[in-house]
Structure formats: C-alpha cells, structure tokens
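Just below is one structure, and these are the notes that go with it.
One protein chain is absent from this view; the other protein chains keep their places.
This part shows chain A:
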Amino acid sequence: MLHQPVQRDPALCKEETMEMFTDSRLGCGIGQLPTFTWRWMTADFRTHADQCCRYAEEFVNIYYDCVDKKRRNLTRLYLDKATLVWNGNAVSGQEALAEFFESLPSSEFQVQSLDCQPVNEQATQGQTTLLVVTGGSVKFEGNKSRFFNQNFLLTAQASPNNDQPVWKIASDCFRFQDWIS
C-alpha cells in the first residue's frame, strides 16, 4: 500500500512508570520518571523522543558520576554480555569489563555535548533501545586533559530486583579526539 493512515492504539499509550537503573545499592540518586510504553509508528513519536532525551540526561549524570567516583559499581550498568571498544581495544563481558575499569587511572570527566536517538525496534527485534552520544574532556590521573567522544546503546531489561525494567548498556564505544590513525 502506498499510503496507510497512522493510527494510535490507545492500549499502547497506557501510562506507567519506568524506573531507571533501579538498583538502590548503587546510590546513584535514582528517580522515577513517568513514561509511555510505545511502539514505533503507532505511539506518539514526539512523546517518545522527548522521553528518550530525559533518559539520556539521567544516564550521563549517573554514568559519569559512577566512572569518576564509584568505579566499582560501574559494571552494574552494563549487560552481562556488553561490549566496550575503548580507543580500539575491545573488551566484552562483565568480568573483563571490571578488570579493565580497575586498570584505568582515576578520572575527571566533563561532558560538554549530549545527543540521543531512539533505535527503531525493527532493528533490535523488539528490544527498546536508545543511542546516547556524548563528547567532552577527561583528565585521567597522571595524564593531561584530552577531548573524547563516546556513544552507548542502552537497552531496557527486566530487572531481577525490581518489577520494572531498567536500562543497561549493551555497547559502549570511547575514543580520544586527538587520536590519529
């Protein structure tokens, strides 16, 4: 069909709450945000896009606070099989990630830019997924301050500790801006 009118299914716009990073033991200042469950094309895309921005903002606050101050807790934000590509070094799985983060010098991140886009569910087999892109500067202890770019794919997962889904990092990619191939 050339033209199909887009219809809103009221059942899909039911209001409910979705908690981010629900594990209170993280101590990351977690709040509850009202949201809409949504489905591509049918639910209100604008509402969804707006919601994603708020998730992204909350995510960067939690993530970079964790990296700088609570590095031990960092891997909890990642999926069990998450992958990280850090300046071309591939690291995957919780254990390897924990080891990697331990080896990194302590850091002071300053995020100067942030953007996010929802990822079409057609591509993720129905997984609610969010692309978060950041840029800024970082000072690792014993090193001079450098600019970086980083992007994350966040996916909503059922949480064993909570009835509501939580966002987890499925993949993470980090590079210094002054890198030269």
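Observations, loosely collected:
We take it that contacts are C-beta pairs under 8 Å (C-beta built on N, C-alpha and C of every residue); 3 or more make two chains touch, one makes a residue touch a chain; residues count from 1.
Rule of thumb we're sticking to: contacts and distances are computed from a predicted model.
Going by its UniProt record, the hidden chain of the complex is named "Nuclear RNA export factor 1-like" among "ATP-dependent RNA helicase DDX47", "Nuclear RNA export factor 1-like", "Glucosamine-6-phosphate isomerase" or "Similar to 54S ribosomal protein IMG1, mitochondrial acc. no. P25626". Within chain A, the residues in touch with the undisplayed chain are 1-3, 40-41, 45-46, 49-50, 53, 56-57, 83-90, 100, 103-106, 111-120, 122-125, 131, 133, 135, 140-144, 147, 149, 151, 153, 170-173, 175-181.
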